[in-house]
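A protein chain is absent from this complex, but the other protein chains hold their places.
Chain IDs A and B follow the sequence of writing; residue 1 opens each chain.
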Amino acid sequence: MAESLHKESKVIEDISAKFKIAGKVQRERRVWVTIDKDNLIMLCNFAKGLGFEHLSAISVTDWPEEGTFELTYHLWSYSERILLTIKTKIDRANPVADSVVPVWQENAQIHERELHELFGVEFEGNKDLTPLFLEDWNGPPPFQKDFDWKEYVRQQCYDQANERERAYYD
Amino acid sequence: MVEQATKMKRLINAIWIFNWFNSCGFTELIPLVGSRWDMERFGMIITGTPRHADVLFIAGYQTLKSIRRAQVIYEQMPDPKAVIALGACTMSGGMYWDSYNTVKRLTDYIPVNIYIPGCPPRPEAVFEACMKIFHHVGAVPPHGKKFAKAHKG
Partner (left out) sequence: MTKQMNEKELITIEHIEPIIPEDTDYNFYFGPAHSGSGNFGVKLRIDGERVTSARADPGYLHRGFEKLMEYRVPMQNAVLSDRVCVLEALNWNLVHAEAVDELTGVEVPQRARYIRVLMAELSRLQSHLIWYGAMSLGIGFDTGFKIAFGYRDYILDLFELITGGRVYPAGYICPGGVRRDLPGGAEDKIKRALDQTEEMMQKVKDFDNIVFSRRTKGVGILRTEDAIRLGATGPVLRACGMGTDVRKDDPYEIYNELDFDIPVRREGDAYARYLIMGSEMEESIKIIKQVLERLPEGKVREPAKITPPSRVKIPEGEVYVRNELARGEGCAYMRSVGEGAPYRVKLRGPDLLHMIPVLEYLLKGSQIADIPAIYWSLNICPADMDR
C-alpha cells in the first residue's frame, strides 16, 4: 500500500524543505513532526498555508524528570484529509510559549486558556487567559504530575477517624 | 415538633420539585417528567423558582462551584422542605472519589433527608424515595438548622 502513503510523505517533504524537523508517517492519514520551539509559529503559518485549517486540539504533557513540558498541536486538513501533529518542548521551570492565536484565532484561544489554567503554561500573545473552570482556586496547577490527587483528597475531604472512610487510607 | 408534623401531613399530598437538574441524574430525571414514567400522576411537578418548591433533588456529583449555588437555592426554599440526594456520588464520592474538585460528603454542605443509591438510580427507585417522603414527614429536620460549612456570598 505504498501509493496510499504518498500524500503523507509529500507533507513531510514539503515541510523538511523549509524547516529542520524530525518527521514520520505513523499510518495512513497520520503524520507526526517534531520541531524546535523557536520555529513553531513559522511552521504553524506554513502548515495553514498547506491546507491545515482546522485545529483539532492542543495538549500539554508533563515530563518532570526531564524538566520539560511537551506541547502537541493536532491539525486536520479538510482538503487533503491528513492529520498533522506538531510536537515541541518548552522549559518546565519557565513555561512560556508563543501563542498560535494569530494563526487559528478563537479556536486556539480557548484551548490555550484551558491549558494555562490546568498546567500553568504562559502563552505570549493570548489576551485572555482568565480561569475557565475553577473558581477561587489557590493551589498549584492541578494537572501537573507533582500534584498528587489522592494525597490532596485524603487531607481535604476524608476523615481517617471515620470508619467508613478508613479504606481510602490503605 | 408534633404540631409541625401534623400540619405537614395535611399539606403534603403533592410535592413540587425545583428544576435544579444537574450532572448525571439529569438523564434519569427527565424521563420521569416524560410520558412513560409520568410523575405528574403522583402529584409531583417541576417549578421554575425555589420559592414554590418543597423538594430539592441533588441529582449527582456536585463540584465546589455548583454546591455554592445549590446552598443559595436551598436557603431560598421555604419551610417545610426536604433534600433528596441521588446517586453514588453524593454518598461517598462515587466514581470521582479521587478528584480534587468534587464534593465527597454532601452532608457537610446541605442536610440530606434521603439517599438513593445507583449510578444512576432507576426511575422506580426515585418514586419509592418520594413515597417515603410522603409517609415519613415527621423525619423532616426542623426549621433553622445551620450548615456545617457555610458558603461564601
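As a convention for this text, contacts are C-beta pairs under 8 Å (C-beta built on N, C-alpha and C of every residue); 3 or more make two chains touch, one makes a residue touch a chain.
Fair warning: this is a prediction, and the values are worked out from it, not measured in the lab.
**Q** To test your reading of the contact rule: which positions on chain A touch the chain that is missing from view?
**A** Its contact residues with the unshown chain are 26, 29-30, 32, 53-57, 59, 61-62, 72, 74, 76, 78, 81, 83, 85, 104-107, 109-111, 114, 132-135, 142-143, 149-150.
**Q** Hey, which chain B residues sit against the chain that's not shown?
**A** 19-24, 26-28, 30-31, 33-36, 46, 48, 50, 61, 63, 65-66, 69, 73, 95-96, 98-102, 119-120, 122
FYI, only the chains that are shown with their structure count from here on.
**Q** Under the stated contact criterion, what part of chain B meets chain A in this complex?
**A** 64-65, 92-93, 97-101, 103-105, 152
**Q** Taking the complex as given, what residues does chain A use to touch chain B?
**A** 133-136, 139, 142, 149-150, 152-153, 157-158, 164-165, 168
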